[in-house]
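Note that this complex is displayed minus one protein chain, with the remaining chains in position.
Presenting chain A:
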């Protein structure tokens, strides 16, 4: 993609007055302010969810019951999952979208700025409700983040209604955020920013927003059914009333599978931005990247039941979902190939964003491959609900989505703050994270294959050594993220001044505005040749 700004960048400074005080943040309509709030919120939730993971790993450090009650352990796994998915990864991507998409396409702001702020401010309240429910009598939700019926209906506690309504308002927030992104991209591109000139981060977010609009309402529907089943005597998921608990899983995973692509497609976009910059070559196979992303999104609607192979579905169904799932490896392979081909004979340098992007490519591919293993129906009968699954989705979500977010944060930090981050500390953060995350998640493959079930506070003695090892990896990974906070704070407070282009090989509209980016960019659209 080669886009060049011709002019129209006059007197930004003239308009660059920010409102001050707390009102700036409560009342803001500025995409950069809202992006920052999303990112900070995601970081806070990352640490809260991470603290819960530390509780889980502490309990699993040794076999037998150590620190917490089983019911509390279940609350920790449940709320850890909910917070990381809905509170950390999704808001972080939305924050990046808010910051970067208007700058990348030459738009003055998001298309619907007030709704943008509403989308954000719903989130802290939604998670406040979820976290408060932990302190209710009987505790918070403890049925796993997937809230399968009848665990969430017949056997759940009083906090279920709070869980349902907090998911409802998270969903409202996501849908409004997605509508904003999609309308911004459709309607606010600068003249000359044609579809096939758009940066891939914009493309992947466009498709992500589409997925969000399609599936978040389905999540709202299924939590509503859980609510009425639990409180109002309906029997959607109760066979005695003519329903079916498996129906829950169908509706949930119809949402849930596109949801996992919602958490990875923007990651593809970030990596597709970073790799060309540090390889100093244009992205290899731009068009095929766009088509691959679209194919992944479409296929994501046809694979949901691969989460349910052990429910006893007919063989024809299992085969259909197995083959469709395996098909996803094709466009994903196209992407990995393109990233590698972009680096081929490039003049590469290895700054922190590039390191995280490289780790992403390798480790996400590992997660992808274990996904392929899980897609094989007969093999899945063995892997289902074991730590192998936990290893798989943490490879795609932590070393996949989270690493890409961290990579994106390092990549764009100089543009946000106007200062370069501390490269040395960043490298420390990277290497500590890389080593500890593999200590943490790689052995989970082995205990999983050996049959250790997920979501249990205790386990058989033969898994003890591996689990101690995993827990140490977990604590180290948690501690490594403190370095990240240190880097962020340091970078926000000052440092070496960043140039407009920041990175030698960086191309695109966002690198043609000064660093830090002015409060209002592109009040009149730039013209792209």
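The rule is simple: contacts are C-beta pairs under 8 Å (C-beta built on N, C-alpha and C of every residue); 3 or more make two chains touch, one makes a residue touch a chain; residues count from 1.
Going forward, contacts and distances are computed from a predicted model.
From the set "Binding-protein-dependent transport systems inner membrane component", "Secreted protein", "Branched-chain amino acid ABC transporter permease" or "cytochrome-c oxidase", the protein name that UniProt assigns to the chain left out of the figure is "cytochrome-c oxidase".
Only one of A:231, A:291 or A:344 touches the chain withheld from this view, namely A:231.
When the omitted chain is restored, the residue from A:188, A:202, A:324 or A:363 that touches it is A:188. Shown as candidates are A:164, A:413 or A:491; the residue that touches the absent chain is A:164. Within the complete assembly, A:108 is the residue of A:63, A:108 or A:346 that touches the hidden chain.
Across the interface with the omitted chain, chain A contributes residues 19, 23-24, 26-29, 107-109, 111-118, 121-122, 124-126, 128-129, 132-133, 158, 161-166, 168-169, 172, 175, 178-180, 182-183, 186-188, 190-191, 213-218, 220-222, 224-225, 227-228, 231-236, 239-244, 246-247, 250-251, 254, 312, 314, 520, 523-525.
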